[in-house]
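With one protein chain withheld, the remaining protein chains of the complex are depicted in position.
Presenting chain A:
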Amino acid sequence: MSTKIKKIVISGLRGVKNKIELSLSEKSILLYGDNGTGKSSISDSLEWFFNDEVTHLSGSEIVLNDALRSSACSDADTSFVEIEFTRNRFNSSKTLTSKKGKLVSEFSNKDTDFISYISKTQKENLILRYQHLRDFIDKPKGEKLKSLSDVIGYAEVNKIKEVLKKGYNSLKTEIKSQNYESQINTQKQLQIEKIGASIGVEKDLFEKINHIISPLNLAIVVNSLNDIDSVLTLLKAPANIRILNELRFLENSKTALTVLKSEIELLNSEYSKYYYEYKKIADNVQNIMKVFLADLLKAGSTVIEKKFHKDDTCPLCLQPKRKDELVQDIKNRLQEIEESLKMKAAFDSTKESITKIATERIKRLDNLRIDNYYNDERFKSIKEAIEDLITKISMYEKEGKEKVTSGNMISEPSKLKLTKVDFATVEVLATKIDVIQTSLKKDNNTVTYSNISSAKEAFLRIKKFEKEKKVLEDQRASMELIYNEFVKKQKEGLQHFISTFSDTINEYYQFMNPGEQFKELKIITIGEEDELNGITIQYQYKGGPTSPPQKYFSESHLNCFGLSFFLASVAAFNKENKFVVLDDVISSFDTNHRKRFADLIFEKFADCQIILLTHEHEWYQYVSQLAKRKNWSINELKYNESDGTHVDDQPSELRTIIEASLAQGDVSILANPIRKYLEHLLKDIAVNLEVKVNFRFNELNEKRMPDELLNELKAKINKCSNELKAQMPIIDRIINSNILGNLLSHDNSISPKLGDIKAFWIDLNAMEALFYCQLTACKKPVSVKNYDTVKKRIRCGCDKTNYDWKL
């Protein structure tokens, strides 16, 4: 359910010294006020209520609360905005009170639903002022995108995309650092060495082993891995266990070192990349230091935007700083950091890669350390070679963990570079293995055992690597699929939204500019597939697409676009609220655009509650005709020194005030309301019955005393209507009333008796009943506009009330 406003009361804010009360009852309102009468006091107060800010008061040297507070208020006064909504539970006032010399604001409604409503409302488009019409158009392309992204939540979606991308890249790095291809190759090389075949499929392994064991007549056919174990059990000679274990240790060591040897290039090239990125950043470490400030600056920006910190000081160091300057400084610094962030991302990627690769290699060599033969004195040289390698690779790891901001430079690649010389021990191992194998040659069973055992282990390792590789590759493929689909959907969603949004903007714009040369206005995204970097506004002009609007649009056209953009945003995004405040938005429009705008509002936003403020009198008169037909409230804002900004009360509101005061027996404030009500009533009757009075210029014409109108009304009735003449005592009772004399001679309070006032009010109502239809469905005045030329009678709208009438 969308929210509308039932009543607004403002007191002690901006130009409102006393109290302004707008009883809207969910209806739209047209408020006219000459310059300086305080229209913006209303829009400022509403903006403060909903957004806790007033955009045009957020500039330099302005403390919002001080600027909001009416200068007429004393410390003891409470300034406030009080709003009654269609959703009663959101009714609240927001007060501004002086506490210990400081102005403090707070809502009276502390309910979580209300807090949530206000929070959601702040994301909606509720208030538009003339000076902000072109905000979107004048923004650079990137900021246009950001502005729109923030509103539609696209920025949040982008964050999810980044998380997916990070996950995808992390899997890629993992696959690369594991280097499964190389590990599998080494195992296959071992297989060739042992059984003269490289095997990755189980049935091929069984076939090969059956071929090997066939001369041994073991009476067993290998059809499973268990069968291979059975073969090994049959072949195993207890005396040779120690030699076989030694052989296994040597072969494992050789395999591990051979794999590592094949990865020399991988390690060196990854380290070189890392060194290059490290050096780039270390050469200008100040830039990268800024990157670490990005989070702080972003947090600072949020603190200011959300108004957690309101003073004109830096929220961190509390040094004096104008808020707008601070916001701009933060923005500039974040832009500078953007480049450094890209550099850091490239650096982080190489850092992660070299660290992971080195750590994984150390882990593989560590596995050799747990073998009992590793510390055997006979293999001391092998142990030393492996330890040297671990030390050397640990250097890659250590340098990979170096903090680039430490001021330390990491070792040049040439100093760490692994070479084939580091793997000389592979030859030593080969020789030792050869020696053992030669010694075993006479023992054919033992050789066969060793070969089959190694080939089987190699096969199992291959299967293990293949399985791990497949898991990671599948994950990577899934992540890639998810990422691509996400990007696709995200782009489709944005395109769909922008397309619909563009259509609405164009519809409103064309409505206000029919038959003009700028056609098909639309918002266009700029950027690559998944990296949008801006938005521009395009339109058809002289048969071709053109942008930006500033190129050919007049001031009036630009403002029309701004208005169309705002209204399209209202239609697209406002979900919580069904009201908007339009403060003097047509100031720079030409006459034609003004009329079209009024038509647009009444046609396209008929179900929306509009609070429309204007100082353009001609336009006000035009709109007020339409507004009356649409049952809007219409009112005027006035300003004088004693009351400040106040509303020129309309009869319906005056009636409410008068009746409430009479019911409470409070007659002290009735003077002005009753006088105003009587004046309104008489002027309206005079207009409808064409009661003529002496000519007066402009405003003086408005300031006629009731007795002048009453006398002319009597004269007109005497001349035109017998039936009304018969009712003349009702009018005479008004004229003869003492109260009327009081009203005419005093501007403020009356000190009459309550009974006299009640009697006067009854007479006044009786006079009103003479000239206005009392049927609720009609309520229209009896008017000469409704003259029946046949019956020669005047009537109300429905003909229930009618009188004879001589024209």
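Note that in this section contacts are C-beta pairs under 8 Å (C-beta built on N, C-alpha and C of every residue); 3 or more make two chains touch, one makes a residue touch a chain; residues count from 1.
To be clear about the criterion, contacts and distances are computed from a predicted model.
Engineer: Name the omitted chain as UniProt records it, choosing among "ABC transporter permease", "GIY-YIG domain-containing protein", "Multisubunit sodium/proton antiporter MrpB subunit" or "Xanthine dehydrogenase family protein molybdopterin-binding subunit".
Structural biologist: "GIY-YIG domain-containing protein"
Engineer: Would you mind spotting which of A:S2, A:S25 or A:Q189 touches the chain that isn't drawn?
Structural biologist: A:Q189
Engineer: With respect to the chain omitted from the figure, which of A:K4, A:K17, A:R69 or A:K208 is a touching residue?
Structural biologist: Candidates A:K4, A:K17, A:R69 or A:K208; residue touching the omitted chain: A:K208.
Engineer: Decide which residue listed in A:A477, A:I526 or A:A726 touches the omitted chain of the complex.
Structural biologist: A:A477
Engineer: Kindly state which of the options A:L148, A:I199 or A:V667 is in contact with the chain not pictured.
Structural biologist: A:I199
Engineer: In terms of residues, what is the contact footprint of the unshown chain on chain A?
Structural biologist: Touch set of chain A with respect to the missing chain: 175, 181-182, 184-185, 188-189, 192-193, 196-201, 204, 208, 262, 473, 477.
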